[in-house]
Every structure is written in C-alpha cells, then in structure tokens.
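A single protein chain has been omitted from the complex, and every remaining protein chain is retained in its original position.
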Amino acid sequence: MKRARALITLTIVAVLLAALAPAGAQEQITLVVWDNWTRDAEQAMIDQLTAEFEAANPGVTVQREPYDTSDLTALLPLALSEASGPDVAMINQGYTGMGALVQAGLLLPLDDYAAQYGWLDRYAEGLHSRNRFTPDGATFGEGNLYGVSNTAEVVGAYYWREDFAELGLSIPTTFEEFEAVVKALKDAGKTPIVFGSLDGWPAIHTWGAIQHAYSTLEEIDAFMYRREGGTFDTEANLLAAQKMVEWIQAGYFSPGFEGMDYDNQTFAAFLNHQGSMWITGSWMTGSIIAELGEEPIGFFVIPSALPDAPPLSIGGVGLAYGIRAGTEHPDLAAAYIDLVTGPRAAELLFEQGFLPAAEVDPDLLVEGTLTADVVNAWNLISSQNAVGHYLDWTMPDIAANIQELMAGQVTPEQFIQDVEADYQAGG
Amino acid sequence: MADIYYYQRKARTALTYALLTLFLLAALMPFIGIFLTAFKTTSELAAGPFALPETWRWQNFVDAWEGAQFGRYFRSSVIVVVPVVVIATLLSTMSGYAFGMIRFWGDNALLLLIVLGLMVPTEAVIIPLWQFMGQLGLRNTYWALILPQVALSFAFGTFWMRAHFKGMPRELVDAAVVDGCNTWDVLWRVLFPLSRPALLSLVVLLFMWTWNEFFLVLVMVTGDLRTLPVGLALLRGRYAADVPVMAAAATIVSLPVLVLYVFFQRHFIRGMVSGALKE
Partner (left out) sequence: MRLPAWNTRLNNPPYLRPYHAYLFILPGLVIYVLFVLWPIINTARYSLYDWTGFSEPTFIGFDNYRELWRDKDFWLALQHNAFFVIFFSILPIMLGLFLTALMTRGRLRGMAIFRSGLFIPQVMSSVVVGIIWRWLFAYDGPINEFLSLIGLESWVRPWLGDFTYARYAVGTVGLWVQYGLCMVLFIAGAQSINEDLYDAARVAGANAWQEFRHVTLPGLSQQILVAFVLTFIAALRVFDLVFVLTRSGGPGKETIVTSLLIYQYAFQRNRAGYGSAMALVLSIIIITVSALVMRLQARREEERTV
C-alpha cells in the first residue's frame, strides 16, 4: 500500500513538472526536415548549414531525416498529411509528385515568402515554373510556387578528352558538327556513344537530347505543360525519331545497348572506355570524378540543329524544398529554406561537386576540369533560357515507345502517332 | 541374349547419369561462377567466370559490406528474420496443437479461413497494409516487415504443425495427463520436445522465405531498413558498376540460406514437398 501511494505521489509530481516546464523554459521549437541528402559528404554539408541556421535562431532545433529520391516520393504523401509530419520537405516535380500533393492540399503556397526573400531572383523564371502548380494541382507550370530548388541538372555528353585530342576533334557548336564528331569517332573504329536502354528511362534522355536539338522551347513547354496547342506531332519530333533510327543503323551506340542497364553496365562501359561519349545527366559527375578524377572526362551540351538557336537541353532544377500546409512554424520553415537555397548553400554545394541552381562564382572554376565543364554547360543553357524537360513527367510510358522505335518495331511516323494518341488520351 | 540386355542397361544407366549431371551443372554453375567472381579483381573478369582468381581477394567483401552498406542490410535482415521465425513458430505451434489435437465448434471453418492465407498473394494485401502501417505510425519501421510476415507465416505454420500433431500418438498425451500435466504443459513439456524434426523443417522454411522476401520489403521500408535482397536489387552508383563487388554482395545475400540448406537440406525438401502435398 505504501509503495502504491508513493508511486501515485511521484506520478502526480512528474505530471505537474511536465505541465509546468514549457511555460518556464525558453520556447523550444523543433523543425522537422525531410531531405534528399543521404551520402556522407552531403550530410556533412547540409549539417553544417543546419548548424548555422540553429546558431542564428536560438531555441530552434532542426531534426533532419534523409531519404532517397524514390523513398521521399513514396513516403511524403502520408507524412505530410500527419500533424507530426515534416515542416520542410524536398519534393519531386511533376504531376505524380508535387501535383498530387498540391491537389491533396498538403503544400503551402510560397509566393509571399518568395517575394519577401527574393527567391525569384535566384534563378530564371522558366525554372521556377517547374515548381508551380495551379491550386487544384491540375495545371503544371503556372499558378502558385510550391517549392524552391538548390541544385540543377543538365543532360549533355560526357566525353573522353583523349579521344577528342587523338582525332583532333573540338567541342561541336552546331548539331551538324556534333554529327561529324560522332561519325569521325565511328570511322576511327570507336564506339561513339555509350548507351544502354534496358531500364527504359535512359532512352528518354538519349532520344530526348536529339529531340531537344531539333525543337524550340515553346514546342516542348506547350507539350509538357499541356498548354493550348501542345502536341507530340511536330516536325522536330519526327526528324529526331528518324535521326535516332539512322544512328542506330550506323552503329553509333554501344553494341547490344538494348540489353544494357544503366547503373551496372552502361556506367561501367563508360568508365572502362568502351566508348567515347555518354549522353546522360550531370548527376553522374560526382560518381565519375570519384572513379577517374577531374581531368580525363569533359562535358558539353548538345548544340541545336536550328539556326542561331541556343543549345536547348534536357535539364531543370533538383528536388524542391517545400513547406507542409499544416505546419505550426511556417515562418521558421521559410527561413530555413532561404538559407539552404541561398548563396551560402550554393558555395557549399559546389564544393561537394553538386551543380547549384544559383550561379557559381566564376573564380571558383578551374578550367579543364569536369566540374568546370558541367557548371559552364549549366550556365550556358540557363542564361539563354534553353532548359528543356524530361518527357516522362508528362508521359510516364514514353520510354517503352522509344524502345519500340529503336528496335524497329514501329516506324518513326508510327512512333509519333502512338505517343500523340497516348498524349491526347491523357498520358 | 542376356549379354545384350546387360549392355543395354549399362548404356542406359550411363546416359541417365550423363543427363542428370548436365542438369545438375546447369543448376549449380551460375552460383559457382558468382562465388568465384566475388574474389576477383575487375581485370580478372576477362578470363571467364569459371577461371580461378589469382589471389582470393577479400577486399570485395569489405567494399560490399561497408562501402555498399550490405553490413547494414544484413543487420536489417537479421532483425526482421529472427523475430518472424521465432514468433511465427511459437504461435503456429500453439494453433497447430489446437487444430490437430482438440475438436471444437467451428474448427473446420476457422482452419479454412487460415488456409486462405496460403493462397493469398502479397499483392492482395500490400496496398491496405501500407495504409494501415501508416495509420499505426509503423511505416518505415521493422514492425512493418515483422508483423505481416508473422501473419503470413502463421498460415503455413498452423497448417504444418496441425498435420504434425495429428500424426502424433495419443498415448503420449494420455501418459502425460496421468502424470498430472494440464493442456498447456502437455504441449510445451511433452509434445514440443518430441516435435523437433517438424519444428526444424518449419524454422528453416520460414527462415528462407523471410530472408528472401522482396515485394513487402520493397514497398514498406526505405534506406537502411531494407533487407539484403532489396538492397541488392536497388544498388546504385559506383559499386553497382563494380562486378566483383556486386558478386560479393550477391554472395552475402545468398550465403546464410545456402549454409542452412547444406546442413538441413532434407528439411527444406521435405517441408516444401510434403507441406505442399498436404495442402
């Protein structure tokens, strides 16, 4: 009996203390952040920024939870609908990512904060539109701003410098020159372009690179954002489809590319110099440097086939930082986003081998390195408003169509018609 | 006359052995190839998958274990498999005992309900499970892997243990009761120790199924919580392009089940064959 009474007394005291504590102490706020920084070096970088944020905001603790891109996509919808969910989260663009979250009312529009902090000046408006949706989540590319990105991506050609030096090739400035480079490499007995299409999505980037060379940004924007007049049935797409078939017949790609996957075989084939170029995204820069260093590989964006046009390339901004609609600390969340997408973050990101969305101080670039090539390529396309799109944002099945085209299952004309029919049917 | 018959039979036996050996090699060669590759350097790959490595290179395993994080996946696998096997075995021993030894109202209907679990594909439950785990706040925790797999294993385990207990002589129970055991003691003190072969089969089968489970793990958890097979399937980046490291990782994934199989192959085969037949 005595023990029971003692226990009860203790419990009451504990409850009272717990109830009193918050009122007495300085207000403690925990900001929960879900992000995409999973590797050790990335963690160090973002933890440093986070520590700076905590130092500037006494009483605030930031609780970071890192996830892979695919994990974020899978876990976020439910987490954002919970009261204990993350206050700040990195969000994937497109209809199935940000669009669905906006539609479910889970994200806070950021336009006021953007005006307050001047986020719109960080990078081109054309890039901000990738983080825009109408409030019903139905229209992509316009309406409210729901996220701000701090990294960028560009699809272009990595190349072995020694091959170009050996054959006296220079970086092409027109699509014709690019074709001449490819042909020269082939004539010299090399595999011009390392490529593997087993996974499907790499085909979107390789064919997309050619497609972008023939297209204008207006055409591609209209198609991607499903604007008035948006269509796949364009002259440019047909030319690109025909070109792809022509290149396959000419043997410009890795032999047996249909059976090569991206992460194991294609990557290994490029590292082992089983081909001179690799058309893929800037996200591989870090991995290539880790294996081969800065010098042997260079990078350029594929020039346009249209006269006097900038080198329109697939690219965009990385996952965007957004704020949960139900958060109790929206101002604090915005302040955090301001820091991790700002100039200080750009500097640290660059040091880690990332491509920051905001412009990098040119003094930091060392000519002749892969990092410098990639940053320059990005600056080139973002300054000239020549950043194109990933086709699968609108057409999740398009990789299968491109594989059919490449295997000769359909003619280029049929390919255009198939995709267009899917497009008209809603994707 | 007799001689012709003799040689004919001899020839036929030889042919049989040759064919069987061919199929045996077809079953084993891929695994042998991958185990050998796990000890090679990248430059040795050109010599073909069945060439012996020049030196046995353990670095590949270190790279897989630490660099590619298979140490963490291994930990997850153990954390998930051990409770699933232990809990499911205990629970199904109890229910198997009830179904096999006691008659009660509704026993057939109840059994049928549980047998349904043997036929239900994971696809049929995965979407609501995913929602349910979210509501319980267990999504992306080990519980999201343990609880559903206990439930699915319970279906098979109940069936398996019921068949086993049905086949046990009642004299054992009678004798135990004379000695003053109650129902609970009869199970744990008398029958359980005598059920070692059946239990062992159940344990190795549940171990294998849980260790190899893919779909559930792929959907339910992320990052370090993933178990070995999913970790292997989703390996990306520099180690994914390194064939010997991939081979070492594949070896790490398959070795525990393989070792168990070498020691308890009768139980594996018996479990899968007679378990299937009794359904």
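A and B are the chain letters, set down in written order, and residue numbers restart from 1 in every chain.
Here is the rule we go by: a residue touches a chain if its C-beta (ideal position, glycine included) is under 8 Å from a C-beta of that chain, and two chains touch if they have at least 3 such contacts.
Keep in mind the model is a prediction, meaning the values are calculated, not measured.
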{"item": "For the chain not depicted, the shown chains it touches", "value": "A, B"}
{"item": "From A:T73, A:T216 or A:Q352, residue that would touch the chain that is not displayed", "value": "A:T73"}
{"item": "Interface residues of chain B (partner: the chain not displayed)", "value": "9, 12-13, 16-17, 19-20, 23-24, 26-28, 30-31, 33-34, 48-49, 88, 91-92, 94-95, 97-99, 101-105, 107, 110, 113-114, 116-117, 119-132, 147-148, 150-152, 154-155, 157-158, 167, 169-170, 173-174, 177, 182-183, 186-187, 208, 211-212, 214-215, 218-219, 228-230, 232-233, 243, 246, 250, 253-254, 257-258, 261, 265, 268-269, 272-274, 276-277, 279"}
{"item": "Positions on chain A contacted by the hidden chain, ascending", "value": "73-74, 77-78, 80-81, 96, 100, 103-104, 106, 197-201, 255-261, 264-265, 396-397, 399-401, 403-404, 407, 409"}
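Here is the rule we go by: only the chains that are shown with their structure count from here on.
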{"item": "Partner chain B, residues of chain A touching it in the complex", "value": "38, 66-68, 71, 74-75, 78, 263-265, 267-268, 271, 287, 290-291"}
{"item": "Interfacial residue positions of chain B with respect to chain A in the complex", "value": "134, 139-140, 219, 222-223, 235-238, 240-243, 246"}
